[in-house]
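Selected chains from the complex are presented in situ; the others are not included.
The first chain written gets the first letter, and so on, giving A and B; residue counts start at 1 in each chain.
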Amino acid sequence: MAHANEPRFTFGLWTVGNPGRDPFGDAVRPAADPVDTVRRLAELGVYGVSFHDDDLVPPGSTGVERDRIVKRFRQALDETGMAVPMATTNLFHRPVFKEGAFTANDPEVRRLAVAKTMDAIDLGVELGAEVYVLWGGREGCEVDAAKPVADALDRYAEAVDLLCDYVAERGYDLRFALEPKPNEPRGDILLPTVGHALGFIEHLQRPDMVGLNPEFAHETMSGLSFHHAIGQALWAEKLFHIDLNAQRTGKYDQDFRFGSEGIKDAFFTVRLLESSGWDGMRHFDAHPYRTEGEQGVWDFARGCMRTYRLLAEAAARFDADPEVQEAMVVARVPDLATPTAVGDGGPEAIRAHARTIDEPTLAAAHYGNERLDQLVVEHLLGAR
Amino acid sequence: MAHANEPRFTFGLWTVGNPGRDPFGDAVRPAADPVDTVRRLAELGVYGVSFHDDDLVPPGSTGVERDRIVKRFRQALDETGMAVPMATTNLFHRPVFKEGAFTANDPEVRRLAVAKTMDAIDLGVELGAEVYVLWGGREGCEVDAAKPVADALDRYAEAVDLLCDYVAERGYDLRFALEPKPNEPRGDILLPTVGHALGFIEHLQRPDMVGLNPEFAHETMSGLSFHHAIGQALWAEKLFHIDLNAQRTGKYDQDFRFGSEGIKDAFFTVRLLESSGWDGMRHFDAHPYRTEGEQGVWDFARGCMRTYRLLAEAAARFDADPEVQEAMVVARVPDLATPTAVGDGGPEAIRAHARTIDEPTLAAAHYGNERLDQLVVEHLLGAR
């Protein structure tokens, strides 16, 4: 596999700016100034930043205040050369969204959510965003009787269709990326996995404008393989953005430093991103532990990028190792690209051919997967 | 919600016929004769049976043996009036499929799998099947390096496309239903959830011929809501079949008696099936505990159906309860069917309207979900 050039790393303002509040504890760090964040990240070699509308412009700001904030922020971007490849909307923090946003039972709440997103899209586009992430953290329920799924999906699709219309009407060069999550903060969230979002998109009016923003932690919470999720999203040509972090299965949403948990799945994810030629941002959506102060925040940011690079190097070494290549042949990996069809024939040609196959001989084949996986582990551990 | 008539129950031959072997223990019951199974299930009021090819015709049977077996089986069906609404193929037991079937790395294994399925389709159609289930239990891997996801999905789609071609060429009246599962017997299985399969179908050549066979246990293993999965499948018009059983999250595939675990999710599933007018089979894919002998096997089958009926009755009572209906209004459930769009307007009309909304008032609304869910619990417990 060919491996790509230097990856472009981005961070959300809310990641290094996270004050460390959790369900059982108070903030441990002061709120960060977005302009400071941009400057510090630029010093670390970061390519760009992303934000929720409220991260940059506090809710309730007047138009004048908004413009002043945006001007100052843009100045920092200009000075540092930082980009804003992605933006998003906060539709989860304010009490008005407690019962849902795009799928709230009350139409007025839904209208507020759509309008807030339109404003936030304007803000994102103004700062250069080309991808707009929609994370429906409140789109779900604890009480199934209160949320008929078909109606909720109708409303979800309606909202995304409206936003696509808006972007098309405005002539913005912007695509949407849905971010699936199985639960937390709701008992069950609609579009819980990459798969559910892929299926949903096909029912939209402008499916080409909508893709995915898979997050490592979110798929891993359910015990699903993130690498497989990315594989299917790439196969469907729907990987528009990605959220890299770390998580242990079956736990609360941890958003740990990339590579700090699930390192083997992280390795295969990086290998796939680097070898597929995918040219999107390597975006980190994680936050520092509560034990950290300012120094720890930047250690955290550096660590995300450093581990990504180390995994990319390990993946390149792995793919270049002749012993790996031989083990791939033993495992018949190249043959998976061979069609099942026999020549130009259809099903009957396969049936005729299958009569000639000696099943016991075929069943006796061995695939050397223990050796192949041990080579993965040894490359991962830097032992080859 | 309107509730349907008497449900049509079906069982797989392999369910009541399960001999009780598990990863750590030997068989505890003798193999069942399919004809006996048909007769016993008919006595219990079951509508029909399903089978894997190998359940009915032992692998290695000659053509003459096959025909004799099928004739005797059909006779039992005719005598009892039992139907065969669904059939499927065993692509997981024999060692030749240890590395995969439709997505095996070796093309010869894939051809064998496709040909076996074609033969099995003939058998199913001969006995009346209108739905053909494809469970890809071996389509996955423990070793990610051995199974590039994009290639594997290409092969998966190719196999399903070939089978659709076959059915179309033969003029069979048969639709396919993909059965997702996250893991076991493979470390990770491709198309791990209902969502992933919904997304996959859109990439097939004949997407109309292919839908889903969601299984309660399989979604629940990952901690996902089965009721939500069925909701999205119905919304996408892709619920072609269903596998009812019981499971606890984060455990091995348990396939317990329907309703014996996850009873609240089972309640919402039954309520949705009964009120949606869905006319498919209520199919049980479960097996008796290893502690059971013959008596326990039929207790098990009766229990599956009895609990389904009890849940359907509870759901009907729930929906007819005036207090529930009032709580639904408090929870604003009917309003979820109201479009978000303002009149015939597009996004800008929503934006204009949203400026008139008083957010604090809206945020202060209460939805009475504790009361609504308590009504669910009390109806479920038969206390109302």
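Here, a residue touches a chain if its C-beta (ideal position, glycine included) is under 8 Å from a C-beta of that chain, and two chains touch if they have at least 3 such contacts.
Note that the structure is predicted; figures quoted are calculated from it, not measured.
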To what total copy number does the complex in this file extend, with 2 chains depicted? 4
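The rule we apply is simple: only the chains that are shown with their structure count from here on.
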Could you put a whole-Å number on the gap between the CA centroids of subunit A and subunit B? 29
Touch list for subunit A against partner subunit B, complex: 94-96, 98-99, 102-103, 105-112, 114-116, 118-119, 141-155, 158-159, 162-163, 165-166, 169, 182-183, 188, 190-203, 221-225, 227-228, 231-232, 234-236, 250, 264, 268, 272, 318, 324, 328, 331-333, 335-342, 346-348, 350-351, 353-355, 357, 359, 362-365, 367, 369, 372-373, 375-376
